[in-house]
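Missing here is one protein chain; the remaining ones are kept as they sit in the complex.
On to chain A.
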């Protein structure tokens, strides 16, 4: 029997292999065929069924997949390959709870199967059910008393403590964990290093440092073999216990071994600290290669004394001298500024000048003299960076700054001679000069607002990049500068050079991905959204595997960290924002109202439920990525981080609500269309006396009502949000902080009429639903149309101004593009809402049903009224649609006009009149026809013209994309009109133009014939008694 099973399973395995192979190769169709083939021979082959289900799933047939899986699940499979395959399916359907269920069932059937129990444990790890983890681990340990199982249980207890809210509960659980480990210790059962680590962790979590120290120092401590941190661990425990003396001795020992380590000497007398430092320092100075540690230790000591209000100079001597001791040794290293930066505030008042003077003396360059060695050049660079750090550049006039920039470029040009032995993959030695020059030019831009200076900075950086192609600092600055000029396409080219991927999509997403949309680079935006979302969703799934690995390898110290990390990624603000933006973008790009509705139905958005975990949104941006040598008041502070984060959160709130409102509106539109069909169906049924369907009908209404309530509720929410945001308009981050994220889209959005238009239209829909008879309908639609038209007028005015003689075309380009894109989006969303409005009025114009014989007279009157208001609605909607169309067309031609404005970049006088000739030639004139007098506005070639065409191409591409979108919207809006007109039969043509009274009457009379359906719909929507019922009774 056993042999037979074996044969069976090996035959089975052979048959399954091709299915696995096709699945692995991504050929799901073939996998499906192969699975069907196997199932023909062996119809009950569980694993083949599951693999078929998987193939179906990957072919997009989720329903069929689930059906098949449910069948297999009912049979309670216990073999590993079937269960594994099911696990994959459930993971891909995002249903990890089901995985627990299948293993629960399997282990119930085979309670002594160790492997199944292990899988059960891991399935609980995946859903973070710590209690059940603990139970499964203990069951495993009872079955097979292996240490790892026991410690899985202990770790599961620790995780319960970690997640427990109350301190009390936490302590009780931890005591349990400690007792569990102690039992093993007492019985001498501890085997592995990881078990001891876990023990120490449990003790530390309870603040039992004394016990922890005993473990580290006792016999169990010997198990900590790969734990290279043992002495450090000891020292930190001693410190927590306040055993300063022991701690001090230990740290000193450690420092003597590694004098570059972090300075961490505990409290003895201050003089003893100083003496120890000077001992270390003298040892260091005897070394062939000196280390930074001891010099920085002096500064750190000085800083701490200063913070405590002591007089550090009495103990340690002059602060400038402490700096100089470091500088004399490390002034030529690129880490110099980053090391010293945090100590510069210790230079009070007059000492800054002394410091800079001392440094300049050390560098030893006379004014205008060029460095004669690499070392001297690097020291010179550090001295320039340091003087910028202490604020020497802040007070310079614009002219002085420009002079500084060009002198930096002279040094830069000269510095090429030191680059000979530098590889392409290394940064060129003289790059910092170019970067500094770019920073100074940026300052000038901030001060004057003239885009000429940003343009110059771009030239300098583009040039530096050709020399030093791997320097990502150059690329980061270029990316920012192109973005500032609204050249999203050019920025994207640089972005691609940075090769941003995986984690960086989150931490650097704010730097580019958030900015492309508003420059009209739609294709790029869409691709970035896709990549970003793929990263986030993929990793949330994958990273859970590593959690299970941590248990397998006993890396208990990492488990809590992994859990937190997963949550941090999953709650990333960038993730939430891109998710919402991607959906809004799809709506924007959809070409047809039906597609839009279909897309909205398919979106993972539930209007009534807010899915964003607002409390836990995470700021995962790396805002320190831009190197800056600015003084502290121009650094990215915590406040700025917080402010820009909150701006984006507010923006997410608006966009999230916008999306939910649109989804809700679409839901109502769908319900209303299917409702009208249902009602027709009902009437039909009634006429044929096919039993009452009252229940069904009532239920249908309930749904309608809840839809309406939701819609009303969330559009009010949006209104409140908008009012609160405009009441306390958020401040923008000052531009002079070069490392700060660019302003959130919130600002541009609030400056556009987008939200107002949206709110008016949502109000309009609300009135449609409520069937209120008043003028506000016309008013609201009118206001919405006015807002859009005004925005378009404003945009075309600004565009015209761009074309006027001598205008700085680049300076307002980004803001204008953003305004235009926001307006286009507004028109698109308005078109969707018109579509919704349209389907709400459509049921009235639905195919005519003959007058009911039993119709009451007063209901006829009511009908007449309804017809009137109905025609008013149609009129309002059509006028709105034609206004939108008009606006879209006007904007379209304004954009055409913008595109036809010739680039006038060559008008800009380049600052570089006193640029070194060789640079000038490269940047501006091309080498062969450079003219001697330095006049550079005639012909432009070389790098200058390359930058010009980058800017021009990017702009043209943006305008092309915006216009394409707009043209599509015009067509879409056009369709709305045609549809409504067609439905209203004879009034087709007339509906498009302003409705004349006579024709209106005609239309009403046409509609009068229109059926009872209308009335039923209206009444039921209002929640009144079901008229069908009444009609029936009468």
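One rule holds for everything that comes next: contacts are C-beta pairs under 8 Å (C-beta built on N, C-alpha and C of every residue); 3 or more make two chains touch, one makes a residue touch a chain; residues count from 1.
In the analysis below, contacts and distances are computed from a predicted model.
**Q** Out of "GPI transamidase component PIG-T", "N-alpha-acetyltransferase 20", "Translation initiation factor eIF2B subunit beta" or "tRNA (adenine(58)-N(1))-methyltransferase non-catalytic subunit TRM6", what name does the UniProt record list for the absent chain?
**A** Hidden chain identified via UniProt as "N-alpha-acetyltransferase 20".
**Q** Which residue from A:565, A:585 or A:952 sits in contact with the chain not drawn here?
**A** Of all options in A:565, A:585 or A:952, contact with the hidden chain holds for A:565.
**Q** Given the contact definition stated above, which residue among A:42, A:147 or A:470 touches the chain not shown here?
**A** Answer from the full complex: A:470 touches the omitted chain.
**Q** Per the definition of touch given earlier, which of A:501, A:594, A:611 or A:971 contacts the omitted chain?
**A** A:501
**Q** Out of A:318, A:426, A:530 or A:591, which is the one that touches the chain we can't see?
**A** Looking across A:318, A:426, A:530 or A:591, the contact with the absent chain belongs to A:426.
**Q** Which candidate, A:101, A:283, A:400 or A:542, sits in contact with the chain we can't see?
**A** For the chain that is not drawn, the touching residue is A:542.
**Q** Touching residues of chain A against the unshown chain: what are they?
**A** Residues of chain A in touch with the missing chain: 225-229, 260-263, 289, 292-293, 296-297, 300, 333-335, 338-339, 341-342, 423, 425-427, 469-472, 476, 498-499, 501-504, 506-508, 539, 542-543, 545-547, 549-550, 553, 555, 557-558, 561-562, 564-565, 568, 620, 622, 624-625, 627.
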